[in-house]
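Here the complex is missing one protein chain, while the rest keep their positions.
Labels run A, B and C following the written order; every chain starts at residue 1.
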Amino acid sequence: MSLGRAGGRRWTRVAVLGLLLVASGCNSNQSVTNPATTPASDIATLWWAMFAGAMVIFALVLGLLVLAYVRRGRPGSGGDDRGPYRVILGGGLAAPIVVLSILFIFVIRVMPAVSAPPPGSTKLTVDVIGHQWFWEVRYPGTAAVTANEIHIPARTPVNLVARTADVIHSFWVPRLNRKIDMIPGRTNRIELDAPQTGVYPGQCSEFCGLEHADMGLEVVVQTPAAFRAWLADQARPARAPTTPQELQGRQVFLTASCADCHTIRGTPAVGRAGPDLTHVGSRQTIAALTLPNTPSSLFDWITNPQLYKPGARMPGFASLPASTRRALVAYLESLT
Amino acid sequence: MTAIQPPAPAAQERIERLDRIWAERPGFTGWLTTTDHKRIGLMYVAASLVFFALGGAEALIMRTQLAGPGRHVVGPSTYDQLLTMHGITMIFLFVIPLSIGGFGNYLVPLMIGSRDMAFPRMNALSFWLFLGSGILLYASLLLHEAPNAGWFNYVPLASRRFDPGPNIDFYTLALILNGVSSTAAAANFLVTIAKLRAPGMSLNRIPLFCFAILATSFSLVFALPALTADLVFLELDRKLGFHFFDAARGGDPLLWQDLFWIFGHPEVYIIVLPAFGIATSIIPTFTRRKMAAFPLVALAELLVAFIGFGVWVHHMFATGLPQTTLIFFAAASLIIVIPSGIQIFAWCMTLVDGTPEFKTPLLFIVGFIIFFVFGGLSGITLAAVPFDQQVTDTYYVVAHFHYVIWGAAVFPVLGGLYYWFPKVTGRMYHERLGQATFWLIFAGTNITFFPMHISGMLGMPRRVWTYPARMGWGPENLASTIGAFILASGLVLLAANLVVSRFRGAPASADPFGGGTLEWSTSSPPPAYNFAVIPVVTSAYPCWDADDRAADARRLAAGQLVLEHGHETTTTTPVDGHLDDVLAMPAESIWPVTLAAVCTVGLALVISSHYVTALVSVAVAAAVLAAWHAVEPRSAA
Amino acid sequence: MVTLARTPRLVSGLQWYALLGPPLSWTVQLVLGYYTTQAACGAAASRLGVEVHTWNAVLTVAALAVAAGGWASAAALHAATGGGDVDDPLGRIRFLSTAGLAIGIIFVTLILFTGAGVLALPECRR
Partner (left out) sequence: MSILAGHRARPNGWYGMVVLIAAEGALFGTFIGTYVYLSFHAPAWPPDGIAAPSATAPLVLSLVLVASTVPMALAVRAGRRDGVAAAIGWVALAFVVQAVYLGFQIHLYVDDLARFKPQTDAYGSIYFALLGLHHVHVAAGLLLDLWLFLRLPRGFTPYRRTALSAIALYWYFVAVAGLAVTATILSATW
């Protein structure tokens, strides 16, 4: 609405610096006041309007308290209530009715922007399924399944369908839209329609157990052409291993307990408890943004996941020889 | 305003008779069997402050863990137990027991001119049940099996499938026990305020603190059953395999949320209303002016409680309910601002129009007004549906509700601790240390909770045991942690002030501050029977009516309304406060504490799945109840 | 004053209506209105066939009428007790009618907000 994106960012700075000694100079990628879409910026506008109004009201009340302090020595009216009544009815009854009516109308006008997209109004549907503690991402109509990284095309209304495989989670990418809970037995939807390419971080925001804190996700907004290419890649079965080490790694994957929980399409591994690893090598992070997806951190993760994400469902494989684990890493990283 | 005159010889004799009639067993067993509302109130205060210390320690551990990104002071398993226990402790074991059980018990009979609560033994039972629920909960923490699904305990995270240990069973059964305790306490307050008011205390002369307790009690009576039902459903699901919340079998996880918040939001007002009551007690005393717009303030207290029942879905705005469902609750969440606004302006205008003297209790009330306005304003933003859908379950919400239930609900309680300290102990607290402590606590509160607004707006979800450095939430969290320790040091000073003053403070008169309500018309500390003569009142600030109090003294000498022949108090009509009966009151009894012990043990048996033995304890409880009611209060011959 | 003294039953009836009528009418609007949305937008929608807008229009009008009546009763009592007399039971009636005036205004606003909000939004959009 009226406040542009840049304006929003600038105002965040002013508010943060002005109101508190501790300024957050860093990353505001997950900030509510840094909207990248129409619904998110409608919400930010609503926020700034409420913030301004709230500050005026707060100042008024502080003014009354200061007045009381300044006049503390003077005798009062002696208990005559007529003066106070006027202020109390004006400030406590009449003014709130006016202010709240304006706010209520504002709220009703913003609500359609953040609602689920009407059927048929979107060009692409993405299924996101919350798990303890990662996000399963599916593209209906294709074989593509990935985790924690949601790719969508820019300037395209996307119907995001939010479901859960276990407990309640909440899908939240603040710069793109409001959050939406993932509740057993229910199918919730929101719209993602990002005008610009980029990476938009998000995080589970309903307490979902031990690793609620490490359940991050990223929405990667690509140009429509890049997105189509990416989707076609993801829909393909896994790449066959090419080096002996990768071959050994695949063997380990299928014979150690990995395949009980993970799927690699095109192999006998069809486990559903953990993320689909068919194209794990193409992802930027592992363990729901807990670690960067590099061979060394993948090696560490396989060795002892509990060190990085205590409580994670994945067991450690320190019992496997280091060379075996290295082979496994080589195989997984080859799955681009 | 009124000083206690030395009683005439005839009056002295009557007072000695009352002393004998109302004397209770001395020593430790006296505390176990007491039915004196003041002693029960003090036990509530003591127990809830112990729980407060525990809940505060939990908070400090959490803040230490969150001081910087990626720290590992505690792991997620411990952290989740700490955060859950912190919430449960502060709500069910600290604020409510302290403000309603402690302040309410001690003050309501004194303020309405009665000699005790309507049901003294049930009052004792309320306390012991509350203590039992607290002991159960903390036993679970000692076993490292404490509730760990957050204080609102959403299913299916709290279901047997995802939380198979006894953690949630402790939560469920301890809160049922706690709920029974609170329901009994609320019923007691309702009947006490309806029936035991001093003659002449019509509806329009009930002290505003008692109006607040009345509103709170109404809320408790109607809100707690929703929680009880919810807990029963959950326990049936967990222990016997029912399907109330199992989506695969026709149940609905949102049913838990609906029922929880039908209780949970009125609960927020239950927490904050007694604080309003304390504020409306302290402000008139220190401004030497009656509360401005008294009828509207009384009404506003009741309306907050009432409309509070119609806002619960604002905790569920992000669950994907139809927007037409949400809007009912958005409307009510906005309109509830009006009664709050009326009170805020009434407090401010009383300060402006009176002659305020900013002593420690009043300072805490000023702090309370600031926090309540601030937290109220952030509350309005959460009633705006789309904004709530953006920031719910983030630290913004944590900031908001700590401004409200720490800043607004507990500050008056802290002020009240100072204000009624002379009444309870007969000694004065240290005024200058009190004021310094206020500033420390006020600063600590802001430094702790204000930055949380920002970390929430920057996208930090609540209930995370840690956060990665790349999110950039470190500075805000460090500030919060520093603030928490400042806050804690302020609270330690407060405790030190009161503990030392208890033994070394200057002696306090009956009415050191010139208060307007009846508790200031009796000695400090008050005798077991509260008033040597049942006072007759003609205004809402009877202690400022010197003629009436002089008339009381004359009635004492003449033996009218002294009730010196039995363990008795008067009852009056509920609306207009006309005298209608003299009632024999039950004396001390061992059965309430016994019954509470049996109930607590019974629930522990259910938690450990010893169902048959638990059934035996039900039979024992029935027998205890029969024995209890075999002892009847008797009027004087 | 005289009329008040002569008709205590009517006065008492008006007084309690002014205090309880508006809140209870909103309660009915909220509870029934909430259930209409649950019925119309849940899995049983086709079986129950509830129409949210129609129902809530009716509920809102009815609740408004009751609440406005409560406010009028409070206004009548408040006018009738306008003297300086604050003794029982006039003091109490004046006290409660002052409260009733505020109650009426607050709940009429709340009922209007609720009704307008429901009618302004599509029936089961989430």
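Operating definition for what follows: contacts are C-beta pairs under 8 Å (C-beta built on N, C-alpha and C of every residue); 3 or more make two chains touch, one makes a residue touch a chain.
Owing to the predicted nature of the structure, the values given are computational and were not obtained by experimental measurement.
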Ask   = Thinking of the complex as a whole, which visible chains are touched by the chain that is not shown?
value = B, C
Which residue of B:Phe244, B:Tyr403, B:Trp520 or B:Trp591 touches the chain not shown here = B:Phe244
Query = Which residue from B:Ala149, B:Ala226 or B:Leu491 sits in contact with the chain not drawn here?
reply = B:Ala226
Task = Determine which one of B:Leu32, B:Ile135 or B:Ala187 touches the chain that has been left out.
result = B:Ala187
Note = Residues on subunit B facing the left-out chain by the touch rule are 118-119, 122, 183, 186-188, 190-191, 194-196, 221-222, 224-226, 228-230, 232-233, 236-237, 240-244, 246, 249-252, 255, 258-259, 262, 560-561, 571, 573, 579-584, 622, 626, 629-630, 632-635
Key: Absent-chain interface as seen on subunit C, which is shown   = 35, 38-39, 42-44, 47-48
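Throughout what follows, only the chains that are shown with their structure count from here on.
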Inquiry  = On a CA-centroid basis, which chain has its centre farthest from subunit C's?
reply    = A
Task = For the chain pair with the highest number of C-beta contact pairs, give its two chain identifiers.
result = A-B
Request  = Find the geometric centre of each of subunit B and subunit C from their Cα atoms only, then give the gap between the two centres in Å, rounded to an integer.
outcome  = 30
Request  = List, in ascending order, every residue of subunit B touching at least 2 other chains.
outcome  = 296, 320, 323, 327, 330-331, 334-335, 338, 342
Request  = Identify all positions of subunit A at which a residue touches two or more other chains, and write them in rising order.
outcome  = 93, 97, 100, 104, 108, 111, 115-116, 188-189
Note = Counting only contacts in the complex, subunit A reaches subunit B at residues 12, 16, 19-33, 39-40, 42-43, 46-47, 50-51, 54, 57-58, 61-62, 64-65, 67-69, 71-77, 79, 81, 83-85, 87-89, 91-93, 95-97, 100, 103-104, 106-108, 110-111, 113-116, 132, 162, 166-168, 170, 172, 174, 178-181, 183-186, 188-189, 201, 203-214, 216, 289-290, 310-311
Task = Would you pull the subunit B residues touching subunit A in the complex into a rising list?
result = 75-77, 80, 149-150, 154, 156-157, 162, 247-248, 251-254, 287, 289-290, 292-294, 296, 318-320, 323, 327, 330-331, 334-335, 337-338, 341-346, 348-358, 366, 369-370, 373-374, 377-378, 380-381, 384-387, 389-394, 450-451, 454-455, 457-468, 470-473, 475-476, 478-479
Remark   = Per the touch rule above, subunit C residues touching subunit A in the complex are 102, 105-106, 109, 113, 117, 120-122, 125-126
